[in-house]
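Only a single protein chain was left out; the remaining protein chains are all shown in position.
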Amino acid sequence: MNTQPFLRMDDIHKRFGDLVASGGVTLEVEENEIHSLLGENGAGKSVLMNILCGVLSPNEGQIIYRGEPLRLGSPREAIRHGIGMVHQHFMLVPNLTVAENYVLGQGMPARVISNMRDVYARIRELSERYGLDVRPDALIQDLSVGEQQRVEILKVLFHGIDLLILDEPTAVLTPQETDRLLVLLRDLVKDGKTVIFISHKLDEVMTVSDRVSVMRDAKVVFTTRAADTNPRELARMMVGRDVLMELPRTNRTPGRTVFSVDGLSCDNEIGLPAVRNVSLEVREGEIVGIAGVSGNGQSELALAMTGLLPVTSGTISLNGEEISRLPPGEVNRRPIGHIPEDRHKMGIVLPLALTENVLLQRYNRPPFAKHGLLKFGTIAEHTRDLIRRFRVKASGEFDLIQNLSGGNQQKLVVARELARDPDFLLINQLTRGIDIGAMELVMQEVLKQREAGRAILLISTELEELFAICDRILVMFHGELVGELPPDRGRIEEMGLLMAGDRQEAARLAAART
Amino acid sequence: MANIENERPRAADTDIMGNAMSMLVRIAQAIALPVAAVLVALICGGILLSLNGFNGWDVFSVMIVGVLQDTRSIAEILLKSIPLILIGVGLCVAFRCSIWNIGAEGQLYAGAVAATIVGVAFEGLTPWIYVPLVMVAGALAGAAWAGIAGLLKVYFRASEIVTTIMLNYIALIGTSYLVTGPLRDAASAYPQSARLLKEAWMPRILPPTRLHIGILVAVALAIAFYVFLFRSSAGYAVRVVGINANAARYAGINVGRNIMIAICISGGMAGLAGAFEVAGVTRRLYQNISPGYGFEGIAVALLANNNPIGAIFSGGLFAILRSGSELMQITAQVPQVLVSVIQGMVILSVVAFGVYRFRSASRSQ
Amino acid sequence: MKFSRRTCLAALAGLTMAGATGPALADDFKMGLLVPGSVAEEGWNRIAYDALLRVEKELGADISYVELHENPSAFENAFRNYASQGYDVVLGHGFQFQDAALTVAADFPDTTFLISSSHVFDGNVIGLNTDSSEPFYLMGVIAAMTGKSAGLVGGLEIPPIKQSFEGFINGARSVDPNFPISQVYVGSFTDSTAAKEAAVGMIARGANIVVPNANAAGLGVVQAAREAGPDVQTFSVYSDYTEAAPENTLGVYVADYGQGIVRIVSQIKDGSFEAAGNIVFGLKDTDVMMFSYNDHSARSVPDDVRRKVEEVKNGIIAGEIATRAD
Partner (left out) sequence: MEDVATLGFIATTIGATWRLATPLIFAAIGEVFSERAGVLNIGLEGVMLVGAFVGFATMFAYGSLPLGLASAVAAGAVVGLLFAFFTITIKADQIVVGAAINLLGMGLTAFLFRTYFVGTGRGVEIAQPLDIPGLSDLPFFGEAFFRHNAIVYSTLLVVVLAVVVLYKTSFGLTLRAVGEHPKAVDVVGRSVAAYRYGAVMIGTGLAGLGGAFLTLGHSNQFVENITSGRGFIALAVVVFARWSPVGAFFVAMLFGLFYALQLQLQAQPALNIPYQALQALPYVMTIVALVMVRNKGDTPKMLGVPYTKA
């Protein structure tokens, strides 16, 4: 009976033009297990899972599911076979309700939607069974990211799925929410479901999985039982060599205060208060971290600090100069660097060349411009220099930046900002979406800046990143700074409570520790 | 935007031979696309003619030979190309900034009206002052008219597509009012303005033809705006705003100001075109002074891939099409409306070829 | 509209040679026409096109026309194109062609430039005017004698249209100084929908005579009259389109511009043409300007009115009645 596994993806190939996304992947998943799929960005995890849920079709290879070959023409067919996926970027239409999202694409197009009452009832029932707290009539755009994820998971359950695929589900969650999710996944397995869990967070994978597969360079290179491995081994399999997660750094006494914020408040784009009365200071040779679940005002704080969002009250000073009322063009003229949160949204201009991206904030002043005209010779030389120093993989300085991988794009952004020789460097998500190799390089570069006496503020949702390089970590919740901790992995639970806004419990924990 | 081809300036000190070669290849590609597109459109037009009882081949051969037969014909084409190049170049700047200014027609009228008001007002002024004055008046009025749409976009986020279309109608109706009312030539019953003073006329550069200095101005401005867009800081800012407004803000570029700059440049160029029409060609303001140059300019910019230098050639091509269509009707009685069919087809085939090229480029990556 | 390879090549050869050797070469008598809009429209542009066709038929001339939609900058070039190809007569159909013709005329003394709706007279540039205020004056008389109130729907506010309306008003007021008349300009020669609604509005407010002067858009007015039933009447102006609303058409004013043109052009052709000034066609030119009644109208014009109109007409021809100021 059990000669055939529950699911077998056999020698799957998928190419996009010359890019090989799956180069003969073979993956076996047993029924009723949580099977984690680990891998760096670009290793081919998402493509493989998109093939499994019918969004993409493979060039070669076959899928055996419950002993039968499975040919999927569309995600609808996958759902019919009981395979569903919770995507990393939610597939929820913001101007529709939860229930409308659930019935989206179901049934004949000409069907008049009349059974909404049944849909509501079913949603309520499932929501209660798994303790998900989802209201069927809520508009998606009114929900928080965490709520939206619960809506997504419930959607898959709503469609009666047996094999559930989750693509990096914990990236947007607090540690507590993550724990809750992991418990939920266990419950689902108890109910007879099978889960494929994509992640790059080793600790979660170790906690939740029955088995783990590691992907590298578009292939599955390693599959094992979770009990038989350890994080170090998994990390080595992911990058193909040992990874040093502990970066060496010197003990250094911070110098004078370079950058400080006092009582800062600002509103978000739609006019709601986003940052409340934030005060902090960053000194020479110090890396200050801001931890928090995304959506707690960090983005607005970063924008406000660089003049991109108007400040409603409070002051920002750089080297003693008050800059909170300056327009961004003026802030740019100060020795301040800013690595933005979402490089595609603001850090780079995709259809332009590397040179023209390096030019970005300094397009109108020496050494790149003179008498209003751009000096391409100087710009090109500077760009070549950055490419060399930061090992950016590009065919040349005139290559379009959209042809570069995410990691190389980020390296160029980091390179550009560091090359501006800033006294104060603001980093919002240093390593988001880049592979471990690039991660190490950029983290080391930032540490070098610390050695050189720069003041650095690192906003991140990745605790690993913060613990690795920060001197102290502030925690942000609902627009406020709710606590400060040293970068001590032993206090991660305390940090999680602060990130969830539970100051009392965190304080109790801190008290108990001493 | 359809396919923002990226201008990639090369540093002088890199491989010169390689640069020259790749430059040639790029130029060849840039030329091959519009030429192929125009050929396809002409073939479609020819088929349409043949289906309706004309001999398409003969019609087109008459057209091409006819429009290029002598100095005067060529001068006429150049004359027609002046407004098309000016408007096309201006729209290259606007489109590079992702501003869909559909209102060049109205801005042309605004320029024509201003040029007329100035052009009939100052007796005894020397042409050395008067001619530039008329040009400046036209350009400023066009820029101001476009600026209304710009302000509405920046302050009220009103879609410039809609506002510029509305402003077209208002400009046309306003001109109709002016030539039947306040600006009407007192000496005539006709809805036309008084003749512009002789000193305000655009000097002719190739007598006895009507070709005037506008062609030199248009070409010079095309080159100037090429330099502006691809070689200057200000033009870089305009382009970044057009591609990614968030990145522009991040870079310290004032998005609203650059939207205003781009839309006012395009409006100013259209206004200048209007000034050239009244002061260089008709010498009076009529209520229908433009046969749709403002709309044609959109196609001119597109065919040029939003490159001002390219707009010189695409503007010239559209002028040939237009002259040719008049000749086509004179000699072969082919309805002139066919020219808008051909223009439509030119646009569609440019789009189709452009996408093909874009796709093959991305495959090779 | 067949267009053969042979004629095309001939035209091509003619063109090139004309360019090289000047106008004297051409043997055949040739006439060209510039119209400011589509000859496919009922009304103004069509009149000129019909005239051109008659010149071809009756005088055996080679003809050609070009439509220059709202395009003043192209006028001069078109005149030059024709003149340099040896065309003997070029008709610019509209006052707006006048400046361009004057500019070109000096270079082509052998070509006669006729300009419609213009009072110009300068060497070989001669204005031709069809004074539509005269027939419209008659319509005004009829309206005031048989109707309650009248509405006039114009295209754009340009002299030929303004003058015709002035004639209508003067005619009506000569009968009844308080006769109510309203006017609307729809601002377009193509928007027949707006023209119709303008007429519908007038009818609703009591007008039982509505008269268009808006080229193609004018058809909307006829349509409005027809839908309003037999009580509302209109006139067919410039050309005869009685059949569009046979029961609602009181009369037909046909400007047989062709006849007038043929007359002038034949004189030019045989060299007998001597102009002493610009030419005005009026009711006196009975071959050119015809006004007739439609007996199928539901409210056919009664005989006493017809007699009165005949009197007025004679008065106009005799110059005793001025149909408009100036």
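For clarity, chains are labelled A, B and C in written order, and residue numbers in each chain start from 1.
Keep in mind that, in the parts below, a contact is a pair of C-beta atoms (placed from the backbone, for glycine too) under 8 Å apart; a residue touches a chain by one contact, two chains touch by 3 or more.
Since the model is a prediction, treat every value here as computed from it, not as a measurement.
Asker: In the full assembly, spell out which visible chains the left-out chain is touching.
Answerer: A, B, C
Asker: Can you work out which residue in A:58, A:75, A:169 or A:347 touches the chain that's missing from view?
Answerer: A:75
Asker: Any idea which of A:55, A:126 or A:373 touches the chain not displayed?
Answerer: Selected residue, touching the omitted chain: A:55.
Asker: Among B:33, B:85, B:135 or B:152, single out the residue that touches the unshown chain.
Answerer: In the complete complex, the chain left out is touched by residue B:152.
Asker: Which one touches the absent chain: B:81, B:163, B:209 or B:233?
Answerer: Here the residue in touch with the unshown chain is B:163.
Asker: Which of B:62, B:270, B:289 or B:302 touches the chain that is not shown?
Answerer: B:302
Asker: Looking at B:60, B:100 or B:250, which makes contact with the chain not pictured?
Answerer: Answering carefully, the residue with contact to the hidden chain is B:100.
Asker: Could you list which residues of chain A touch the chain missing from the display?
Answerer: 50, 53-56, 74-79, 85, 87, 89, 91-96, 100-101, 103-113
Asker: By the contact criterion defined above, which parts of chain C meet the unshown chain? Give residue numbers in ascending order.
Answerer: Touch with the absent chain occurs at residues 1, 38-42, 151, 157, 181-188, 190-198, 200-202, 204-205, 216-217, 219-220, 223, 227, 241, 243-244.
Asker: Since one chain isn't shown, list which residues of chain B touch it in the complete complex.
Answerer: Those residues of chain B that touch the unshown chain are 1-2, 48, 52-53, 100, 102, 152, 156-159, 161-163, 165-167, 169-170, 173-174, 176-177, 180-181, 295, 298-299, 302, 335, 337-345, 347-348, 351-352, 354-355.
Note that in this section only the chains that are shown with their structure count from here on.
Asker: Whole-Å distance, chain B centre to chain C centre, using C-alpha means?
Answerer: 35
Asker: Just how far, in Å, is the C-alpha centre of chain C from the one of chain A?
Answerer: So the centre of chain A lies 75 Å away from the centre of chain C.
Asker: Go ahead and note the Å separation of the Cα centroids belonging to chain A and chain B.
Answerer: 46
Asker: Would you give the residues of chain C that are in contact with at least 2 other chains, written as numbers and ranges?
Answerer: As it turns out, chain C has no residue touching two or more other chains.
Asker: Using the touch definition from the top, which residues of chain A touch two or more other chains?
Answerer: Expected reply: no residues.
Asker: Taking the complex as given, what residues does chain B use to touch chain C?
Answerer: Against chain C, chain B makes touches at 53-55, 58-59, 61-62, 65-66, 69-70, 72-73, 76, 79-80, 173, 176, 180, 189-192, 195, 208, 210, 277, 281-284, 286-291, 323, 326-327, 329-337.
Asker: Which part of chain C faces chain B closely enough to touch in the complex?
Answerer: Residue list for chain C touching chain B: 1-5, 8-9, 11-12, 15-16, 19, 32, 38, 64-74, 76-78, 80-82, 84, 95-96, 99, 107, 156-159, 162, 187, 326.
Asker: For the complex, which residues does chain A have touching chain B?
Answerer: Per the stated touch rule, the residues are 17-18, 306, 308, 327-333, 338, 340, 345-353, 356, 359-361, 363-364, 369, 372-374, 376-377, 379-381, 398, 400, 403.
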